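Heads up: the structure comes next, in structure tokens.
All protein chains but one are shown in place.
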Amino acid sequence: MLNENCGLFAVYHKDSSFNVSAQIIEGLIALQHRGQESAGIAVSNGENIQTYKGMGVVNDVFPKEVIKRIKGSFGIGHVKYSTNGFSNYANAEPLTVKYKGEFFSVAHNGQIENSAFLRDLFEEKGTIFFTTSDTELIPHLLVTNLKGAPSTWNPENIAKLIDKHISPSYSLLLLFKNKIIALRDRYGYRPLAICETDDAVYLASEDSAFKFFKLNNSKIREVEPGEMIEINSEGLKSYKINKNNKYRYCFFEHIYFARPDSNIYGDNVHLMREKLGELTAKEHPVEADIIVPVMDSGFSAALGYSKASGIPLELGLMRNKYIGRTFIDPDIQERKLSVRRKLSPVKEVIENKDIVLIDDSMVRGTTMKHIVKMLKENGAKKVHIRIASPMVVNTCYWGIDIPDKKDIIGANKSKEDIKRIVNADSLEFLSLQYLSNYLDVKVANYCFHCFQT
Amino acid sequence: MLNENCGLFAVYHKDSSFNVSAQIIEGLIALQHRGQESAGIAVSNGENIQTYKGMGVVNDVFPKEVIKRIKGSFGIGHVKYSTNGFSNYANAEPLTVKYKGEFFSVAHNGQIENSAFLRDLFEEKGTIFFTTSDTELIPHLLVTNLKGAPSTWNPENIAKLIDKHISPSYSLLLLFKNKIIALRDRYGYRPLAICETDDAVYLASEDSAFKFFKLNNSKIREVEPGEMIEINSEGLKSYKINKNNKYRYCFFEHIYFARPDSNIYGDNVHLMREKLGELTAKEHPVEADIIVPVMDSGFSAALGYSKASGIPLELGLMRNKYIGRTFIDPDIQERKLSVRRKLSPVKEVIENKDIVLIDDSMVRGTTMKHIVKMLKENGAKKVHIRIASPMVVNTCYWGIDIPDKKDIIGANKSKEDIKRIVNADSLEFLSLQYLSNYLDVKVANYCFHCFQT
Amino acid sequence: MLNENCGLFAVYHKDSSFNVSAQIIEGLIALQHRGQESAGIAVSNGENIQTYKGMGVVNDVFPKEVIKRIKGSFGIGHVKYSTNGFSNYANAEPLTVKYKGEFFSVAHNGQIENSAFLRDLFEEKGTIFFTTSDTELIPHLLVTNLKGAPSTWNPENIAKLIDKHISPSYSLLLLFKNKIIALRDRYGYRPLAICETDDAVYLASEDSAFKFFKLNNSKIREVEPGEMIEINSEGLKSYKINKNNKYRYCFFEHIYFARPDSNIYGDNVHLMREKLGELTAKEHPVEADIIVPVMDSGFSAALGYSKASGIPLELGLMRNKYIGRTFIDPDIQERKLSVRRKLSPVKEVIENKDIVLIDDSMVRGTTMKHIVKMLKENGAKKVHIRIASPMVVNTCYWGIDIPDKKDIIGANKSKEDIKRIVNADSLEFLSLQYLSNYLDVKVANYCFHCFQT
Partner (left out) sequence: MLNENCGLFAVYHKDSSFNVSAQIIEGLIALQHRGQESAGIAVSNGENIQTYKGMGVVNDVFPKEVIKRIKGSFGIGHVKYSTNGFSNYANAEPLTVKYKGEFFSVAHNGQIENSAFLRDLFEEKGTIFFTTSDTELIPHLLVTNLKGAPSTWNPENIAKLIDKHISPSYSLLLLFKNKIIALRDRYGYRPLAICETDDAVYLASEDSAFKFFKLNNSKIREVEPGEMIEINSEGLKSYKINKNNKYRYCFFEHIYFARPDSNIYGDNVHLMREKLGELTAKEHPVEADIIVPVMDSGFSAALGYSKASGIPLELGLMRNKYIGRTFIDPDIQERKLSVRRKLSPVKEVIENKDIVLIDDSMVRGTTMKHIVKMLKENGAKKVHIRIASPMVVNTCYWGIDIPDKKDIIGANKSKEDIKRIVNADSLEFLSLQYLSNYLDVKVANYCFHCFQT
């Protein structure tokens, strides 16, 4: 199993009487888009670590009283991505383990490339696994290589050990009874941001999570690839564990995964998406009456396409806020019901119009087919699809939930075939070449693996 | 207590072996924006009526198995608006009562103007009230005036009785064991649409609810003010109960309440909102760098303002999808937390910009103050507020949840004062005069009571 | 529908700042054996009445915070008996209605004999019914006959009206914003007890409910048949509304329904059951090795039978404390599973023994058949059944959940046939004659309708 994309949050409050539980939970709510399968927190009061986690979204996992039961002035939190099974509680994070009389906790965002190899290695030594998550490798690595109780381990040694043995991707939070350690892998696949204020230090997968709080004199920056941060009662220290300076920032975070109001890899996500739309407009212009975004994912790119092309953006597809589970039996109703419940065409907007339909990306292509059908049923004359990112042709081993190649439409069909399958009047993707030209020297710092065969 | 704005849905399936429960529930999900306090359905199998309702949103109210327990080929459903109390189950609708051995059910959208008078009248005759909802007046009126079992009552007599005694506003659904009756008040305050297909007849507060289903040969229209519809095993009949032809369509449905993809009073809601934005741009132009909508309510108007003004629309404020209850103690944290959790400023978009901030309406003004503050904290140079509807200066007695005059900012403060309170650089409302000019002859058919002192 | 046997509880605290919610809920827990379908409370603070109720047992219905939300110094509570349907929230009590701007509430234990007649009468006058419970007749009766707001009604008039029009059985609690009224029907079918202390007045269906509290100087007695109690800020008053002195105390309360530690109709329930066992032993002696009670219902009677006969009582059948719903599919498993899950034979006790199996009563006879089978499978040589009450041969119209005659085994089969059906070696019932001889003059005060054809 993979450790797919997840959200991390941590607080170290300088006032040891302050309880950070509520703040961590609020931080996780801000990062809920990064994972809805499970949520959890681990909090230290300096002596002991308490952990609380459960399956589902933050609001379902945590009872109100949890903030009275789980107490301490520093701690970490985690939201995990996709639901693959009936119940997978064991994999929920933070993963808290006990060693030499002390608890310590790990929260991980990423996917460890050499996990199968490491598992075999550990099993040869007689290690058993209590979860099916890559994250469990971290504590096993630490206890087999470091002496004494976890709180006495040297932070640099911890970080070097991980850097040496654990293949990226990982953005990691470690909680010991006396400190928090944060570590981002040498390539920086996954984002991780830090915010120092007068009162506390915060860490989050995305800096937008810091906005939930009233922060005094906050200094916000990204934890750098290969950087380790140690926070304890004496303050914050930074170590450069790995000097590698050729990064592999996951570009899919910009395209789809991150919040529009976050800043990652030095850029605002919304503005990057708008730029992608603009580039798409320039590379693949088309004559049309209106731009229609697939809401909400395609909105920023559609704004960019609209500005660059001069074609007005319109709300041709509305996203329904309230859906949840369906009561109609799926066997006796058509399959496209779920698209129909999520997106509603606004007939009066699209009727008799030539439409540029904008989405951020195309992976499986299944939804797009139903959207085009709905648009045409509601009177659209022409539907030109413009995808504001390169065609996905490969899966991902570093944390993004891209399916096996057999389920990636771009890995199996030509652009021309896809156009026919989804019944579009034209279909274009922003090319990797065009995108690279724009990114210029920065291109070397991104991972584009999913766009390359 | 009022019967505030609500959502109605009904199905009469021609195949008496078809169970409509799931369809009614899906219809209510489509209308969930009209009320989240309670939800309920009442379904007839021709002999008996079963009712199921509960507090909360549709997905929480109905267990999956309800569609196996509540069975019948026709029925009605209801979602109710605001949460005023701890538990108000008795007021949930449909309201099902028993008389002469038969159940019948009522679902109501609107607010009965003469309810206090009617209550007194009934109480003098020894009627007790089991709910605090205006809706209960309907069954009391019927049983005190009509003879025999409810299924034998003449539909025209039912409708005339209501038309005569019950002051608008009301859009009503009545379920008897052998038929459905729908009635819209003579002024047409509240919308009500009907959809006839080969298989069934549907009724809904908004026609967008019909899109959830795959409909064959659907004919959709609005139920007219003063019109009564009767649907039974012999088909559908329409009666013009009240010949009044001067209507009072609630304009706030267009401004705020209805879904953008609905059509009410002959117009598409999104296009109307876009037009209101356009009119606002024309009446109150301003020089600025970007248009920022208060998402989601101000989006359609902002599109219109952008098109008319040529100033580009930007995502300067992002709406958080995941919020729910807060874990931070409100007493020890600042009040504006809730705005902060709902809306996130995108600093990179707004920094150093002159902004036109667009919202659909302003009632209390409390949120706006915090939004302006967030924008300025994030570097906005100027914030010009443009409200795409007239200033609200009066409360509503016909179903919209507008507070008492003391809580309406426009009823107590001048525009200049409000500008200062919310700390805007300018503040303008679309004037009623300007709007009226645009609406032209149609102006006579709208209720603008809340905009008039 | 019937209003089957239920539990009532009320508190009027002299200190108007004391909140009685928790006490009423605790009282209902003590009476939980009288009904598990729904539970509810209605509490007055002198000005307003708040009601909270729900489906299920007390512990599931009431969230902990209810005692902070529902506040007042006097109020009433109710637990309702059997589960007949999917959801019958409307019938949960107390039934709170509004009339002339005031709420008032009714909680009822009993079954109104002339309810069909009264319903017709009211419907003729245009009354609609919001529930299918007999209890709803009470408020309709009051408002159609009394003038002014409910709090101004004269308590004696209320009681006389009910005494005149409502046929027993009923033990009733009425809550007005300024008082509590309790009324027991002229025949005293259902028990009702009152407890005066220095601080408060309590009312309960059974006096054992008073034991849950620490009471100072408590004076406990039964409310008399035909007696009305009024409790308000000036204290307690008693009125003899109906002078009838030939009572019809339900004897089934003694046999089965009431708690063993309660006192009803002047006798302790456990001691009465023990006496019934003793009488059965005298009327129907048998030679055997051990007495085995059907736990828990037959325990008291078995003690009596054992003492009178000298045959030792043994734990031959153990009741399982933890059962709940079954996970085994009932279709593929044998029917007797449910008996098997409830009662476990103790083989070592019963093997090679002649057994006297004692139960309190026999209505359907279905369980008994499986019990005898289990005993014989576990080695019992002989099973002599002794039922410590007369054979049930008739249904009940006054509140006990005895099924239709067709499902009463004694109404359809001879004692000899039943013996054969349940495979007993002998079967005897305490005869009504023998019981009557024992009760002597008191016999005239009991209802034995279910024992008489």
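Going in written order, the chains are labelled A, B and C, and every chain counts its residues from 1.
One rule holds for everything that comes next: a contact is a pair of C-beta atoms (placed from the backbone, for glycine too) under 8 Å apart; a residue touches a chain by one contact, two chains touch by 3 or more.
On a predicted model such as this, the values are computed, not experimentally measured, just so you know.
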Item to complete: Give the labels of the shown chains that the missing chain contacts, considering the complete complex.
Response: A, C
Response to the item:
Filtering A:S16, A:T144 or A:N437 for touch with the omitted chain leaves A:T144
Item to complete: Quick one: say which of C:K64, C:K243 or C:K406 touches the chain that got left out.
Response: C:K64
Worksheet, complete the sentence: Out of C:K14, C:R340, C:K381 or C:K442, only one touches the absent chain, namely C:R340
Worksheet, complete the sentence: The listed residue (C:H140, C:R259, C:K353 or C:K382) that touches the chain absent from the view is C:R259
Worksheet item: Given the full complex, what residues of chain A touch the hidden partner chain?
Response: 50, 52, 69-70, 86-87, 89-90, 95-100, 123, 125-132, 139-140, 143-145
Item to complete: Spell out, residue by residue, where the missing chain touches chain C.
Response: 21-23, 25-26, 29-30, 32-33, 57-59, 62, 64, 66-67, 208, 211-212, 214, 259-261, 263, 268, 270-271, 274, 299-300, 303, 307, 312-315, 318, 320-329, 333-334, 337, 340-341, 344-349
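Criterion: only the chains that are shown with their structure count from here on.
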Response to the item:
Chain centres from averaged Cα atoms put chain B and chain C apart, in whole Å, by 47
Fill in: Residue numbers of chain C (touch at least two other chains)
none
